[in-house]
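Following: one structure in structure tokens, then a few remarks.
Removed: one protein chain of the complex. Kept in place: all other protein chains.
Each chain gets a letter, A, B and C, in the order it is written, and its residues are counted from 1.
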Amino acid sequence: MTLVTGHSAALDFAQPDPVDLSSGKYVKLWQGPQHPGITGNMSLELVLDGDTIIECKTHVGYLHRGFEKLMEQRTFIQNFTVVCRIAVPEPAFNEYLYAAAIEAISGVQSPPRAQWLRTLNLEMMRLASFLMWIGGQGGAFGQYTVANWSLTYRDYVLDLFEEMTGARIYHMYMVPGGVRAGLPAGFEKRILKLMDDTDKLLDQIERVMYNNVVFKARAKGLGVITREMVDPYGVVGPNARASGFRRDLRKDEPYLVYDQLDFNVISGSAGDAYERAYLRLQETRQSVNLIRQVIAGAPSDGPFQADMPNLLHWKVPAGETYVKAECTRGEYGYYMVTDGTEIVRRVHVRGPSYTHAIALMERLAVGTNIADIAGLMVSLHTYPPEIER
Amino acid sequence: MIAEWFGRAGNFSLTLLIVTVYGLLVGAFIERTIAKVQGRIGIPYRQPFINILKTLVKRTAVSHGIMFYLGPVFRIAGGIGTLAFIPVIYGSETFANFSYAGDLFLVIYFMFFGQLGMALGAGESGHPYSAIGIARGLSQMTAYEVPFALAVISIVIQYDTLSITEIVAAQQGGWQHWTLFTNWVATLAAMLAFLGMTGYSPFDIFLAPQEIPIGPPTEFHSAYLSLLQTNRALFGATKLVLFMNLFFGGATGWIELMIKTLAIYMVAVVVGVAFPRFRVDQSIRFFFKIPTLIGIISIIYVQMMFTS
Amino acid sequence: MMSELLDRLVRDFGVTDITERPPAITTLKVSKENGERLIRELRDREGFTHLNFIACTDWIEDGIFRLIYMLHNYDSKQNLGVHIDIKRDHAEMTSIHTLWAQAWTYQRELREMYGIHFPGSPRLEEDFCLEGWDAMPPMRRDFDTAKYSAERFGHREGRVSLVPRDHMKVQLYPNRGGDES
Partner (left out) sequence: MKKTPSTLSTLENAGLSAEDQLLFSNARPRPYEPYPIKAIEDFANWARANSLWILAFGTGCCSIELRPLMTARFDASRFGVAGRPTPRQSSVFIIGGYVSVKTLKRIVRSYEQMQGPKFIIALGSCPANGGMYFDSYNTINQFDLYLPVDLYVTGCMPRPEALLGAILELQDDIKAGKCDGANRYIEHFDEYKANQKKVIKDWNMPDYNW
């Protein structure tokens, strides 16, 4: 009769009683969708008592395109143009997971070189996404200098993506059975050069932003996720690691070539916005390091695509699977059901923002100062398009 | 008599024009400096002028009431009024403006005046972010005015006068006579207050585009906004001239004025470009602690050094 | 370890259709009545403390919605998918919003996208993604999104919209009238 850790009866998920707005004591404020301090296109409905938030409701759906419905209208290969658009700043994880789900059901094995290239692509994506996040976190607290620096470096990573895949944002690089192309000539040299520069940039960012007394004053103690909250709220990824959990799918359930790479799971303890920000900086460094390892370890020749049946009328056997990968925000997953036809029966995309931006955000926002909402929102690292899909 | 007043008003108009244009140019220069730190090229020098022109020739304007009209007018009246009583160039009859024996107190009053008028105007716009911005702006202003007022009292005791012209006169004859060197404690307190006055990071919470879309002027547009933009340049330059007069020995020519004001402005910019912004309670706490303490020390210092 | 657990679940909850699926998940099926009790037991006693997601598949041929609750055990690294079949008409399921904080969000989405009712789930009737929706819940299989889009939004003159899956075949095998075989 032992209760498993992480759950306590004291945690109450019940919705609070609605605030009596007609009393005139409170102000209702919409933050977004037309608001520069919101991440992407979503909105927060805030009720204020003075400067303090007493109620927060997340509204999503401004980006809803019905991806899961659209996927049920298209063949497996046609969906590759669709899936990458689900999470705009991080399309590569969608491509990988969609390909991995099909491979799991159909039993196709991608060759080793393709796995290394996929790992490279995912880690570059992680680096680009983290760089953008650092800029966002700086901007949310008014530190525009760092935002300009890091976004520029993200653009340099996008240049490398363009070399590797032919596209800046939406690559459509990973297909079932492998990847679309190998590396262009001289790519290794250029990426290693960029990694060296990025290391220097990250040192500078740490000096200017993370060691800054004002940044510390703003971020420390903001939006604390306690250890007890992690499991009941479904917190994953850096948000959970900053609260002291050593959970990383790359280590726990290794996929691709992560079991051959040398890295440690980074975790913190305080669980506040500063801890999360610092953890993400360390993970950015880790990502740079992993890219170096992948470049050193990747085989330079060999097939990068498995033999595939004609993709146009490929009938994937009936089955069901759930594949997941560690994206920058935590567990990203694809649940796929097939029924033996040329068209997928059902795809469900599980994005970590789904829990972070709604249940967790609504809880953390209560009691926060209105000035800190943008910073809190960014520190949870949420992307609206993966919530509403 | 009347002819003399007309002459002075004409001179003042000339000063006003020069200071406004100079303020706009300084604004562009500062923008470009910040852009360089961020790795950008930045706006062209003509950009602030075009912006004002563009807002002026907007085709439509929506009003929210009489106070909404008057807000920007009060604001620019505050800017003009502040400049009107500051002698811009020491020793020049043309650019002495309406400086008189008690002008220092009037100037400090006018610096408040514009902010209050703006608060009324933005309040009438009915936008909640304006109201929040006003609340933050006024409370932060109250906070930084304390060290500033203490510093001003300190130099009033030091020079035993309320006239800016006389304060400048007392600082002539070499850099060692500047308040910066004779009363560095008061200068330090005033420069910390200056960081709050300019509205750069870390004290730009009342604008804070990421949190409350630019705060008080959220609803102002078209011609109202062009007035506010003009005032921003004018008021910014006026504050620089005031600080230069009080603490940095004033200026006897335009070139000296430019060098000194730019150097003073750079202090705020260098801090601003490296820092995120404080929350309003943090910034108030900041001003009430060290700068206020320094201000009090400066008065004690002055009492010991100059009045014995 | 896993088989022990599954044996116990069969005994106590009458779960059926236990299937191992690649890459590393186990799915099982449980009746609607035992569903909430099973999930609570898995969470509280067996260490499945992480709810990955709640999703639904519309099996219109069989007249059922298949709900899937994907659970994860962080200690033993097991993934368990709980299938619960409910009837398509008057679809209703016990709410589990007291177990996980994010569960009501999923239930709100399922209410909007499939029309499944979860009695007691908070803010269930609020709009989630759609606003002012007046047609059938869009994720049901019998909802024709292309037709709806054409009627509601129209198409620009000159744009030819083809059924993607047929069009590619015609493009690639023009001589055989799109017959690829």
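Note that in this section a residue touches a chain if its C-beta (ideal position, glycine included) is under 8 Å from a C-beta of that chain, and two chains touch if they have at least 3 such contacts.
All values derive from a computational prediction rather than experimental measurement.
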Original post:
For the chain that does not appear here, which of the shown chains does it touch in the whole complex?
Top reply: A, B, C
**OP:** May I ask which residue of A:F76, A:Y170 or A:Y334 touches the chain that does not appear here?
**Re:** A:Y170
**OP:** From the listed residues C:D75, C:E131 or C:D166, report the one that touches the chain absent from this view.
**Re:** C:E131
Original post:
Among A:V19, A:V88, A:V108 or A:L192, which residue is in touch with the absent chain?
Top reply: A:V88
Subject >> Absent-chain interface as seen on chain A, which is shown >> reply: 33-36, 40-41, 61-66, 69-70, 73, 81-82, 85, 88-89, 132, 135, 147-149, 151-152, 154-155, 158, 168-170, 385
Subject >> Residue numbers in chain B that touch the chain omitted from display >> reply: 35, 38-44, 46-47, 50-51, 53-55, 57-62, 209, 213-214, 217-222, 225
**OP:** Spell out the interface residues on chain C facing the chain that's missing from view.
**Re:** 129-135, 138, 143, 145-146, 148-150, 152-156, 159, 161
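Please note the rule applied: only the chains that are shown with their structure count from here on.
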Original post:
Can you give the whole-Å distance between the Cα centres of chain A and chain C?
Top reply: 22
Original post:
What whole-Å value do you get for the distance between chain B and chain C if each is reduced to the mean of its CA atoms?
Top reply: 61
Original post:
What residues of chain C sit close enough to touch chain A in their complex?
Top reply: 21-25, 27, 43-47, 49-53, 55, 57-58, 68, 70, 74, 77, 79, 81, 97-98, 100-102, 104-106, 122-123, 127-131, 138-139, 141, 143, 145-146, 164-165, 168-169, 172, 180
**OP:** Within their complex, state which residues of chain B touch chain A.
**Re:** 34, 37-40, 128-129, 132, 201-202, 204-205, 208-213, 273-282
Original post:
In their shared complex, at which residues does chain A touch chain C?
Top reply: 2-7, 11, 13-15, 60-61, 64, 66, 68-70, 72-75, 78, 100, 104-105, 107, 231-234, 236, 247, 252-253, 310, 312-313, 319-324, 331, 333, 335, 337, 342-343, 345-346, 348, 350, 354-355, 358-360, 363, 388
